[in-house]
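Apart from one protein chain that is not included, each protein chain of the complex appears where it belongs.
Moving on to chain A:
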(Lines give C-alpha, C1' and ligand atoms only; values in the text may rest on other atoms or scores of the structure.)
Protein backbone atom coordinates (compact mmCIF):
# COMPACT_ATOMS: atom_id res chain seq x y z
CA UNK A 1 0.00 0.00 0.00
CA UNK A 2 1.27 3.49 -0.74
CA UNK A 3 1.64 6.06 1.99
CA UNK A 4 -1.62 7.25 3.45
CA UNK A 5 -2.93 10.30 1.73
CA UNK A 6 -5.34 12.67 3.37
CA UNK A 7 -8.59 13.45 1.66
CA UNK A 8 -9.89 16.94 0.96
CA UNK A 9 -12.04 19.11 3.20
CA UNK A 10 -15.50 19.95 1.87
CA UNK A 11 -17.29 23.22 2.55
CA UNK A 12 -20.89 23.63 1.55
CA UNK A 13 -22.10 27.17 2.22
CA UNK A 14 -25.71 28.30 1.96
CA UNK A 15 -26.49 25.74 -0.73
CA UNK A 16 -29.97 26.28 -2.14
CA UNK A 17 -31.62 24.43 -5.01
CA UNK A 18 -35.08 25.29 -6.29
CA UNK A 19 -37.11 23.53 -8.97
CA UNK A 20 -39.86 26.01 -9.77
CA UNK A 21 -41.80 26.37 -6.53
CA UNK A 22 -40.20 23.35 -4.89
CA UNK A 23 -37.15 23.90 -2.71
CA UNK A 24 -35.04 20.75 -2.75
CA UNK A 25 -32.21 22.30 -0.74
CA UNK A 26 -32.84 25.17 1.62
CA UNK A 27 -29.71 27.07 2.70
CA UNK A 28 -27.66 23.99 3.60
CA UNK A 29 -24.22 24.56 5.12
CA UNK A 30 -21.91 21.72 6.07
CA UNK A 31 -18.20 21.41 6.78
CA UNK A 32 -16.57 18.03 6.28
CA UNK A 33 -13.07 17.38 7.63
CA UNK A 34 -10.34 15.91 5.40
CA UNK A 35 -10.51 12.12 5.54
CA UNK A 36 -13.79 12.14 7.42
CA UNK A 37 -16.58 9.62 6.79
CA UNK A 38 -19.68 11.79 6.63
CA UNK A 39 -23.09 10.28 6.11
CA UNK A 40 -26.04 12.27 4.80
CA UNK A 41 -29.03 10.60 6.41
CA UNK A 42 -32.69 11.31 5.86
CA UNK A 43 -35.97 10.08 4.39
CA UNK A 44 -36.52 10.18 0.63
CA UNK A 45 -36.97 13.70 -0.68
CA UNK A 46 -35.09 15.22 2.27
CA UNK A 47 -32.33 16.71 0.11
CA UNK A 48 -29.50 14.28 0.87
CA UNK A 49 -29.17 12.97 -2.69
CA UNK A 50 -29.56 16.49 -4.11
CA UNK A 51 -26.63 17.55 -1.91
CA UNK A 52 -24.53 14.66 -3.24
CA UNK A 53 -25.46 15.48 -6.85
CA UNK A 54 -24.51 19.12 -6.26
CA UNK A 55 -21.08 18.09 -4.94
CA UNK A 56 -20.58 15.66 -7.85
CA UNK A 57 -21.56 18.38 -10.34
CA UNK A 58 -24.64 16.60 -11.71
CA UNK A 59 -26.95 19.33 -10.36
CA UNK A 60 -26.36 23.08 -10.44
CA UNK A 61 -27.00 25.19 -7.35
CA UNK A 62 -29.57 27.98 -7.44
CA UNK A 63 -27.38 29.82 -4.94
CA UNK A 64 -24.61 29.09 -2.49
CA UNK A 65 -21.01 27.93 -2.67
CA UNK A 66 -19.17 24.66 -2.65
CA UNK A 67 -15.45 24.17 -2.02
CA UNK A 68 -13.30 21.04 -2.08
CA UNK A 69 -9.86 21.38 -0.52
CA UNK A 70 -10.47 25.10 -0.05
CA UNK A 71 -11.14 25.80 -3.74
CA UNK A 72 -14.59 26.66 -5.02
CA UNK A 73 -15.72 24.13 -7.63
CA UNK A 74 -19.18 25.54 -8.32
CA UNK A 75 -18.18 26.60 -11.84
CA UNK A 76 -16.48 23.31 -12.74
CA UNK A 77 -18.40 20.75 -14.82
CA UNK A 78 -18.68 17.23 -13.36
CA UNK A 79 -15.96 15.73 -15.56
CA UNK A 80 -13.35 18.23 -14.31
CA UNK A 81 -14.04 17.80 -10.58
CA UNK A 82 -11.94 14.66 -10.02
CA UNK A 83 -14.42 13.25 -7.51
CA UNK A 84 -15.20 9.53 -7.31
CA UNK A 85 -18.88 8.57 -7.36
CA UNK A 86 -20.49 5.21 -6.58
CA UNK A 87 -24.12 4.87 -7.67
CA UNK A 88 -26.92 2.73 -6.27
CA UNK A 89 -27.43 1.16 -9.70
CA UNK A 90 -23.67 0.34 -10.15
CA UNK A 91 -23.51 2.07 -13.57
CA UNK A 92 -20.79 -0.23 -14.90
CA UNK A 93 -20.25 -0.03 -18.65
CA UNK A 94 -21.80 -3.26 -19.99
CA UNK A 95 -19.64 -3.35 -23.13
CA UNK A 96 -16.36 -3.32 -21.20
CA UNK A 97 -14.78 -6.01 -19.04
CA UNK A 98 -14.25 -5.39 -15.33
CA UNK A 99 -10.60 -4.52 -16.06
CA UNK A 100 -11.56 -2.03 -18.81
CA UNK A 101 -14.19 -0.47 -16.57
CA UNK A 102 -11.68 0.17 -13.81
CA UNK A 103 -9.06 1.36 -16.30
CA UNK A 104 -11.53 3.83 -17.91
CA UNK A 105 -10.79 6.88 -15.70
CA UNK A 106 -7.05 6.23 -16.06
CA UNK A 107 -7.27 5.99 -19.86
CA UNK A 108 -9.09 9.33 -19.87
CA UNK A 109 -6.22 10.81 -17.87
CA UNK A 110 -3.76 9.66 -20.54
CA UNK A 111 -1.91 7.23 -18.31
CA UNK A 112 0.38 4.72 -20.06
CA UNK A 113 -0.61 1.08 -20.10
CA UNK A 114 1.95 -0.15 -17.60
CA UNK A 115 1.06 2.33 -14.87
CA UNK A 116 -2.61 1.83 -15.65
CA UNK A 117 -2.46 -1.94 -15.28
CA UNK A 118 -0.65 -1.62 -11.97
CA UNK A 119 -3.30 0.73 -10.52
CA UNK A 120 -6.16 -1.40 -11.86
CA UNK A 121 -4.73 -4.50 -10.17
CA UNK A 122 -4.26 -2.58 -6.93
CA UNK A 123 -7.82 -1.21 -6.97
CA UNK A 124 -9.33 -4.62 -7.78
CA UNK A 125 -7.21 -6.18 -5.03
CA UNK A 126 -8.56 -3.67 -2.58
CA UNK A 127 -12.17 -4.72 -3.30
CA UNK A 128 -11.14 -8.40 -3.62
CA UNK A 129 -12.21 -8.66 -7.25
CA UNK A 130 -8.85 -9.27 -8.99
CA UNK A 131 -9.93 -12.70 -10.24
CA UNK A 132 -12.75 -11.13 -12.22
CA UNK A 133 -10.82 -8.65 -14.41
CA UNK A 134 -11.75 -10.43 -17.65
CA UNK A 135 -15.43 -10.90 -16.88
CA UNK A 136 -18.23 -8.69 -18.15
CA UNK A 137 -20.48 -6.88 -15.62
CA UNK A 138 -23.49 -8.98 -16.70
CA UNK A 139 -21.65 -12.06 -15.46
CA UNK A 140 -21.36 -10.69 -11.90
CA UNK A 141 -23.76 -10.57 -8.96
CA UNK A 142 -25.02 -7.24 -7.61
CA UNK A 143 -22.53 -7.22 -4.75
CA UNK A 144 -19.63 -8.00 -7.08
CA UNK A 145 -20.71 -5.29 -9.52
CA UNK A 146 -20.83 -2.75 -6.73
CA UNK A 147 -17.33 -3.70 -5.60
CA UNK A 148 -16.08 -3.19 -9.16
CA UNK A 149 -17.86 0.17 -9.26
CA UNK A 150 -16.10 1.09 -6.02
CA UNK A 151 -12.73 0.08 -7.51
CA UNK A 152 -13.45 2.23 -10.58
CA UNK A 153 -14.31 5.22 -8.37
CA UNK A 154 -11.12 5.01 -6.28
CA UNK A 155 -8.60 3.90 -8.91
CA UNK A 156 -7.76 7.47 -9.95
CA UNK A 157 -7.13 8.38 -6.32
CA UNK A 158 -9.73 11.14 -5.94
CA UNK A 159 -9.50 13.25 -2.75
CA UNK A 160 -13.24 12.75 -2.25
CA UNK A 161 -15.51 9.77 -2.76
CA UNK A 162 -19.30 10.13 -2.97
CA UNK A 163 -21.57 7.13 -2.48
CA UNK A 164 -25.29 7.31 -3.24
CA UNK A 165 -27.07 4.48 -1.38
CA UNK A 166 -24.53 2.04 -2.80
CA UNK A 167 -25.92 -0.94 -0.89
CA UNK A 168 -29.59 -0.09 -1.38
CA UNK A 169 -30.21 -2.82 -3.97
CA UNK A 170 -28.50 -5.63 -2.02
CA UNK A 171 -29.84 -8.06 0.55
CA UNK A 172 -29.25 -7.60 4.27
CA UNK A 173 -26.40 -10.12 4.80
CA UNK A 174 -24.39 -8.82 1.86
CA UNK A 175 -25.08 -5.25 2.92
CA UNK A 176 -23.70 -5.81 6.40
CA UNK A 177 -20.56 -7.44 5.04
CA UNK A 178 -19.98 -4.69 2.46
CA UNK A 179 -20.46 -2.03 5.14
CA UNK A 180 -17.43 -3.44 6.91
CA UNK A 181 -15.54 -3.59 3.61
CA UNK A 182 -16.32 0.06 2.92
CA UNK A 183 -15.15 0.98 6.42
CA UNK A 184 -11.89 -0.88 5.87
CA UNK A 185 -11.32 0.79 2.48
CA UNK A 186 -12.00 4.19 4.01
CA UNK A 187 -9.39 3.50 6.69
CA UNK A 188 -6.82 2.30 4.14
CA UNK A 189 -7.30 5.18 1.68
CA UNK A 190 -7.74 8.12 4.04
CA UNK A 191 -9.99 9.70 1.41
CA UNK A 192 -12.92 11.87 2.46
CA UNK A 193 -16.11 9.80 2.09
CA UNK A 194 -19.59 11.29 1.74
CA UNK A 195 -22.21 8.59 1.98
CA UNK A 196 -25.95 8.95 1.36
CA UNK A 197 -28.41 6.57 2.98
CA UNK A 198 -31.89 6.45 4.48
CA UNK A 199 -30.88 3.58 6.75
CA UNK A 200 -29.98 4.90 10.21
CA UNK A 201 -28.32 1.63 11.26
CA UNK A 202 -26.04 1.79 8.23
CA UNK A 203 -25.22 5.40 9.09
CA UNK A 204 -24.29 4.43 12.66
CA UNK A 205 -22.08 1.54 11.50
CA UNK A 206 -20.12 3.55 8.96
CA UNK A 207 -19.85 7.17 9.89
CA UNK A 208 -17.54 9.45 11.78
CA UNK A 209 -20.33 12.01 11.71
CA UNK A 210 -23.88 12.03 10.42
CA UNK A 211 -25.85 14.95 8.97
CA UNK A 212 -29.58 14.36 9.39
CA UNK A 213 -31.61 15.86 6.54
CA UNK A 214 -35.29 16.71 6.58
CA UNK A 215 -37.30 18.68 4.04
CA UNK A 216 -34.27 20.20 2.34
CA UNK A 217 -32.54 21.28 5.54
CA UNK A 218 -29.98 19.80 7.90
CA UNK A 219 -31.61 19.12 11.28
CA UNK A 220 -28.45 18.20 13.15
CA UNK A 221 -24.85 17.17 12.51
CA UNK A 222 -22.94 15.01 14.95
CA UNK A 223 -21.49 11.63 15.80
CA UNK A 224 -23.90 8.74 16.11
CA UNK A 225 -23.63 8.94 19.90
CA UNK A 226 -24.40 12.66 19.92
CA UNK A 227 -27.44 12.19 17.71
CA UNK A 228 -28.71 9.32 19.85
CA UNK A 229 -28.02 10.79 23.27
CA UNK A 230 -28.42 14.50 22.60
CA UNK A 231 -30.87 15.00 19.74
CA UNK A 232 -31.76 18.65 19.32
CA UNK A 233 -34.99 18.08 17.45
CA UNK A 234 -37.79 15.56 17.72
CA UNK A 235 -37.20 14.56 14.09
CA UNK A 236 -33.62 13.52 14.80
CA UNK A 237 -34.67 11.73 17.98
CA UNK A 238 -37.23 9.69 16.08
CA UNK A 239 -35.06 9.03 13.04
CA UNK A 240 -32.08 7.68 14.98
CA UNK A 241 -32.86 4.62 17.06
CA UNK A 242 -36.02 3.62 18.86
CA UNK A 243 -37.68 6.07 21.17
CA UNK A 244 -40.77 6.86 23.15
CA UNK A 245 -42.17 10.36 22.96
CA UNK A 246 -44.74 11.47 25.52
CA UNK A 247 -46.58 14.77 25.18
CA UNK A 248 -47.21 16.74 28.37
CA UNK A 249 -48.18 20.15 29.70
CA UNK A 250 -45.68 22.10 31.82
CA UNK A 251 -46.45 23.76 35.17
CA UNK A 252 -43.66 25.78 36.78
CA UNK A 253 -43.62 26.93 40.37
CA UNK A 254 -40.39 28.35 41.77
CA UNK A 255 -37.41 26.51 40.34
CA UNK A 256 -39.19 23.30 39.55
CA UNK A 257 -41.25 22.34 36.52
CA UNK A 258 -43.67 19.47 36.60
CA UNK A 259 -45.35 17.92 33.60
CA UNK A 260 -48.80 16.41 33.34
CA UNK A 261 -48.80 13.36 31.09
CA UNK A 262 -51.90 11.20 30.69
CA UNK A 263 -53.37 12.79 33.78
CA UNK A 264 -50.34 11.99 35.96
CA UNK A 265 -47.65 14.31 37.25
CA UNK A 266 -43.92 13.85 36.71
CA UNK A 267 -40.84 15.97 37.41
CA UNK A 268 -39.14 17.64 34.44
CA UNK A 269 -35.33 17.91 34.24
CA UNK A 270 -35.33 21.53 33.18
CA UNK A 271 -37.27 24.71 33.59
CA UNK A 272 -40.04 25.44 31.12
CA UNK A 273 -42.67 28.13 30.81
CA UNK A 274 -45.98 27.12 32.39
CA UNK A 275 -48.48 25.98 29.81
CA UNK A 276 -45.86 24.97 27.22
CA UNK A 277 -46.34 21.54 25.68
CA UNK A 278 -42.97 19.80 25.32
CA UNK A 279 -42.26 16.25 24.26
CA UNK A 280 -40.50 13.97 26.74
CA UNK A 281 -38.15 11.70 24.83
CA UNK A 282 -37.08 8.40 26.38
CA UNK A 283 -34.82 5.69 24.90
CA UNK A 284 -36.10 2.11 25.42
CA UNK A 285 -33.08 1.03 27.50
CA UNK A 286 -33.53 3.95 29.93
CA UNK A 287 -37.04 2.82 30.86
CA UNK A 288 -37.90 0.32 33.57
CA UNK A 289 -41.07 -1.59 34.30
CA UNK A 290 -42.13 -2.14 37.92
CA UNK A 291 -45.17 -3.51 39.70
CA UNK A 292 -47.49 -0.77 40.97
CA UNK A 293 -47.02 -2.02 44.55
CA UNK A 294 -43.32 -1.03 44.74
CA UNK A 295 -42.59 2.65 45.37
CA UNK A 296 -40.35 4.50 42.84
CA UNK A 297 -36.74 5.18 43.93
CA UNK A 298 -35.53 8.71 44.64
CA UNK A 299 -35.05 10.75 41.48
CA UNK A 300 -37.33 8.48 39.47
CA UNK A 301 -40.45 9.39 37.56
CA UNK A 302 -43.33 6.97 37.33
CA UNK A 303 -46.37 6.66 35.05
CA UNK A 304 -48.96 3.92 35.27
CA UNK A 305 -50.01 2.04 32.17
CA UNK A 306 -50.89 -1.34 30.79
CA UNK A 307 -48.65 -3.84 28.97
CA UNK A 308 -50.04 -4.10 25.43
CA UNK A 309 -47.27 -6.20 23.88
CA UNK A 310 -44.54 -8.41 25.35
CA UNK A 311 -41.85 -9.84 23.07
CA UNK A 312 -39.10 -12.24 24.17
CA UNK A 313 -35.91 -11.42 22.26
CA UNK A 314 -33.42 -13.89 23.71
CA UNK A 315 -31.04 -11.26 25.04
CA UNK A 316 -33.91 -9.62 26.89
CA UNK A 317 -37.50 -8.57 26.41
CA UNK A 318 -39.26 -5.77 24.65
CA UNK A 319 -42.53 -4.35 25.93
CA UNK A 320 -45.11 -1.92 24.69
CA UNK A 321 -46.88 -0.05 27.45
CA UNK A 322 -50.03 1.91 26.66
CA UNK A 323 -50.74 4.90 28.90
CA UNK A 324 -54.19 6.21 29.75
CA UNK A 325 -54.10 8.84 27.00
CA UNK A 326 -53.33 6.18 24.40
CA UNK A 327 -49.63 7.04 23.95
CA UNK A 328 -47.35 4.04 23.68
CA UNK A 329 -43.96 3.56 25.34
CA UNK A 330 -41.32 1.08 24.16
CA UNK A 331 -39.26 -0.58 26.89
CA UNK A 332 -36.28 -2.88 26.57
CA UNK A 333 -35.53 -4.85 29.71
CA UNK A 334 -32.76 -7.27 30.63
CA UNK A 335 -33.31 -10.95 31.34
CA UNK A 336 -32.93 -10.38 35.10
CA UNK A 337 -35.89 -7.98 35.24
CA UNK A 338 -39.25 -9.28 36.48
CA UNK A 339 -41.24 -10.53 33.47
CA UNK A 340 -44.66 -9.07 32.73
CA UNK A 341 -47.41 -10.26 30.42
CA UNK A 342 -49.97 -8.56 28.22
CA UNK A 343 -52.72 -6.90 30.24
CA UNK A 344 -50.62 -6.36 33.38
CA UNK A 345 -50.93 -2.94 34.99
CA UNK A 346 -47.39 -1.64 35.46
CA UNK A 347 -45.43 1.44 36.38
CA UNK A 348 -43.23 2.93 33.69
CA UNK A 349 -40.19 4.41 35.46
CA UNK A 350 -37.08 6.36 34.53
CA UNK A 351 -34.48 8.57 36.18
CA UNK A 352 -35.49 12.19 35.83
CA UNK A 353 -32.09 12.99 34.24
CA UNK A 354 -32.48 10.37 31.48
CA UNK A 355 -35.39 12.16 29.80
CA UNK A 356 -34.84 14.68 26.98
CA UNK A 357 -37.24 17.59 26.69
CA UNK A 358 -37.80 18.60 23.08
CA UNK A 359 -40.06 21.04 21.31
CA UNK A 360 -43.03 19.34 19.67
CA UNK A 361 -42.83 19.12 15.89
CA UNK A 362 -45.56 17.58 13.78
CA UNK A 363 -43.15 17.28 10.82
CA UNK A 364 -41.31 14.61 12.76
CA UNK A 365 -44.22 12.21 12.38
CA UNK A 366 -45.28 13.26 8.92
CA UNK A 367 -41.96 12.60 7.25
CA UNK A 368 -41.21 9.24 8.80
CA UNK A 369 -40.82 6.60 6.13
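The rule is simple: a residue touches a chain if its C-beta (ideal position, glycine included) is under 8 Å from a C-beta of that chain, and two chains touch if they have at least 3 such contacts; residues count from 1.
Operating definition for what follows: contacts and distances are computed from a predicted model.
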Note to self: As a check of understanding, state which of "NADH-quinone oxidoreductase", "1,2-phenylacetyl-CoA epoxidase subunit A", "Sulfate transporter YbaR" or "Binding-protein-dependent transport systems inner membrane component" is the UniProt name of the chain not shown.
What the structure shows: "Binding-protein-dependent transport systems inner membrane component"
Margin query: Using the touch definition from the top, which of A:56, A:250 or A:266 touches the missing chain?
Written below: A:56
Check: Of the residues A:37, A:132 or A:156, which one touches the chain left out of the display?
Finding: A:156
Note to self: Touching the hidden chain in the complete assembly: which of A:20, A:70, A:94 or A:254 does that?
What the structure shows: A:94
Notebook entry, point to check: Hey, which of A:138, A:253, A:293 or A:315 is the one touching the hidden chain?
Noted result: A:138
Checklist line | Of A:108, A:180 or A:267, the residue in touch with the unshown chain | finding: A:108
Note to self: Just checking the interface: what residues of chain A touch the absent partner chain?
What the structure shows: 56-58, 77-85, 87, 89, 91, 93-95, 104-105, 108-109, 136, 138, 152-153, 156
